[in-house]
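A single protein chain has been omitted from the complex, and every remaining protein chain is retained in its original position.
Up next, chain A:
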Amino acid sequence: MAESRDIFIVCNNHEELGGLQRWAHHVGRLFTERGHRVHIIGITHAEEAYDYGRDLPYGLHTLHETPPPPRKGGRIREARRVAAQRQGAAKLSALFRTARPGGIVIAAQVWAMEWVALADTAGMAVIGMSHESYAATKGSSRFPRVQRYFADVDRLCVLTTEDADAWARAGMSNADVMPNPLHVTPTAFPDLTAPVVVGLGRLSFEKGQDMLLESWAKITERARTSPSPNRPPTWRLRLYGSGPEEEALRRKADELGVTVEMPGTTSDIQGALTNASIYALPSRSEGFPMGILEAMAYGLPVVAFDSAPGVRELITHEVDGILVTPGNVTEFAEGLERLMDDPDLRAKMGEAGRQSVQRFSADVVVDRWERLFSLVYR
């Protein structure tokens, strides 16, 4: 057993229902199970809090009861903002002072890092994180902030090797890799006979469900003009989730004349995945897609746009899924059709995925974290 450490996970907030928060609570629990003392710290409260359960085995803290002022406006407002931020940072310093030697601060997001940078981290190791692909950061206002605030951290962890290498090339010589751990433990598996293509995720532009509908329209059209002998005509497309694009997607489906089931969000991931035979991920951008991680754990073959290193890291083309040139809806449709027409291929890829995803099992990933903790203290 490795030495017990005080670990502080600092994120923008720890209350929202989002990928980052789910990750924070998950690793918080995993670290605790290894005997570490964990604190999860939010800079501020979420607009809408999700119930992550009671009697959590780790401490939860929030630095600002009301959101700190935003970074715009004149000198006076800026001075107020800085003052507020310093107060928050002082609270953070107080928490850090409770740590035994060997303490670890994980700044999980760059905005949260602004507070960590102001706080007193003397004698502790600071690990920064970016939970999205390099390309996604590069195309946003976060890029210069990541370069600035994470320049001096002991390690900057990103989700895949490809992303870490990109950050290293961009001048972050502290770039390192830390994947997200697998967070589901299946108790039942799909038999891959249900004629259902499933997708789970927020209904938003980035997630690309509009392109999936276009592909589905092509499949429907081809099934009408030249039906495949091996394929029952009853295949359905089912998209779980809600989000800003929901209405637009329904309209688009009508325009295209396709049928899509949109049952809303679900907490029963096992139910959603065991009643399907193919998982579709049409995202325009991704970090380390939880959806694929889950689907693989349940043994579903995946068709995905090759839109980010996180996708490539998880799926090996033609082994446990099919990767498609981003934006090419024809190819995406062909990928789905191949799996729809071939039960053996589904079984083969599904099984391959189930095995391969063990690279990201909780134990493996927490071991990596602990090795990293010792590295930064050498």
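The rule is short, and it goes like this: a contact is a pair of C-beta atoms (placed from the backbone, for glycine too) under 8 Å apart; a residue touches a chain by one contact, two chains touch by 3 or more; residues count from 1.
Simple rule for what comes next: contacts and distances are computed from a predicted model.
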item: Omitted chain (choose from "ABC transporter ATP-binding protein", "Glycosyltransferase 2-like domain-containing protein", "ABC-2 type transport system permease protein" or "Response regulator") - UniProt protein name; value: "Glycosyltransferase 2-like domain-containing protein"
item: Per the touch definition above, residue among A:4, A:259, A:330 or A:358 touching the missing chain; value: A:330
item: Touching the absent chain when the full complex is considered, from A:118, A:168 or A:347; value: A:168
item: Contacts of chain A with the absent chain, listed as residue ranges; value: 139, 154, 161-162, 164-165, 168-169, 171, 173-176, 205-206, 208, 211, 284-285, 305, 307, 325-331, 375-376, 378
